[in-house]
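Other chains dropped; remaining ones untouched in position.
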Amino acid sequence: MEDIAEFKRRNKCSRLVMIWAASTEIFLKQHAVHKTLATFEQAMRDNHKAIAPSMIYAYAALKSGVPFANGAPNLTVDIPALLQLANQNNLSICGKDFKTGQTLMKTIIAPGLKSRMLGLHGWYSTNILGNRDGEVLDDPDSFKTKEESKLSVLEYILQPEVYPQLYKDFSHVVRINYYPPRGDNKEGWDNIDIFGWLGYPMQIKIDFLCRDSILAAPIVLDLALFLDLAQRTGMKGVQEWLSFYFKSPQTAPGLYPEHDIFIQLMKLKNTLRHLRGEDLITHLGLEYYD
Amino acid sequence: MEDIAEFKRRNKCSRLVMIWAASTEIFLKQHAVHKTLATFEQAMRDNHKAIAPSMIYAYAALKSGVPFANGAPNLTVDIPALLQLANQNNLSICGKDFKTGQTLMKTIIAPGLKSRMLGLHGWYSTNILGNRDGEVLDDPDSFKTKEESKLSVLEYILQPEVYPQLYKDFSHVVRINYYPPRGDNKEGWDNIDIFGWLGYPMQIKIDFLCRDSILAAPIVLDLALFLDLAQRTGMKGVQEWLSFYFKSPQTAPGLYPEHDIFIQLMKLKNTLRHLRGEDLITHLGLEYYD
């Protein structure tokens, strides 16, 4: 917290935002000590193993009056204790896991398939990357954190409970492999087995040659601006309208996370329009038919 | 027209809809004889070369009080003469060119790239198909009709005039090749050259193994139902809210055609909600932050 205060003083900042962009941490389920601010603080003092490094940074930010965004798939601020702290201090938080390469593509394609009611037999995704991120994710514990974040995307977009004939029981496999020749670049290969009219099978293959840092950098900038905007307009707690930027959007407790990137974008734009007092966009346009 | 009346009588139909799904015709620009119903009717009597077979069918439908949808890329009802006839007879029309394989994919991916402000250097698309459609499109005159329909998609979605740094002067190449081993199936291969932060180049390759008839059949069914609905609710003329189904949506004269499949879908859904008197969807959801 002193580092934060010192940074603010030295750079003569009037307002700060903290954005977490470190490597994936080991998989943690929500634990009893995460339930309240009091138990959380006690656990920190006890060096409890359920307190991940990222949580300590988030705590420091929120204690210092700084809104916090989580770009990694770790729990971090997605626990009742830190949500309580954010609300108490009128701070906005959001997360988790920047939506960049393959999952970005998935949340673009899946709404497209659903728009046309094309069924899904399976989606196989593999990633090769050659830097430290790849090495970390070759470790099964870290990969589990990431996998949870990556797998839920399709379920939420396709709603198998609403469309069981199309989307019940599809196979979804996600793999990440450390492959040094790829270096700081990344390659995602997807095979998508869909079916159309009369159950006719069709296939889509996507090869995405990309670079995480290039896709993530503008997200960091946008989030810095929008978290600060949220702060200035007095919107505290989980900022769901920023779901657009995340693989695994943090929601108000019990709410359905939105993964469809086009709905996320509309939510983002209409929220901004609302904040400026403008009309919301509905794309109705019935004036054409008069 | 006698065929239409006979069909209606024999099948005891109270209402009809006509949907055009024949092969692509030779490229035609709008001609002077298309300007008014009178000149059009005279040209029909003169066997004028600017009168394509599909126009004669459309004329017969509209004369018989039957709404008409155009699933091919030909002009057909997209001329002032037939729009005048439709309006005169209080009929709804829509078109053109069913959005099925590669262009469907394009109008899914392009809005995704734009949502994240990823720039575009070029998009190369090639198609191989082995049936009569493939043979017809190997003919340069027919291909020109199709190419016009396929090329405009990206320009309209990406708006280079609004985002010149991202979308000005990208290369867009579309090819269709007759390749008999593919049979009634189709394969579309796309290479997309994008750039991100700091102009860093990235590539996306998409291989779509599909079948036109399977992707088109549900469109025909939906359009039959929705054109009939439009008719019953008294919406006459160009039905822009059905753009969702077309590669090259016919608009009211002078209006911007919408190609983004997600905006098209929202327009379709909100139009249906409006017809039922329901609230329109905006995805705002500010109640979360209270």
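Per-chain numbering from 1; labels A and B assigned in written order.
Note that in this section a contact is a pair of C-beta atoms (placed from the backbone, for glycine too) under 8 Å apart; a residue touches a chain by one contact, two chains touch by 3 or more.
Remember, it's a predicted structure, so these values are computed and weren't measured experimentally.
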| item | value |
| --- | --- |
| Given 2 placed chains, full-complex copy number | 4 |
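Everything below uses one rule, namely that only the chains that are shown with their structure count from here on.
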| item | value |
| --- | --- |
| Between chain B and chain A, distance of the C-alpha-averaged centres to the nearest whole Å | 35 |
| Chain B-touching residues of chain A, taken from the complex the two chains share | 104-105, 108-109, 111-112, 115-117, 196-198, 200, 202-211, 214-215, 217-218, 235-241, 244, 252, 255, 258, 261-263, 265-267, 270-271, 274, 280-286, 288-289 |
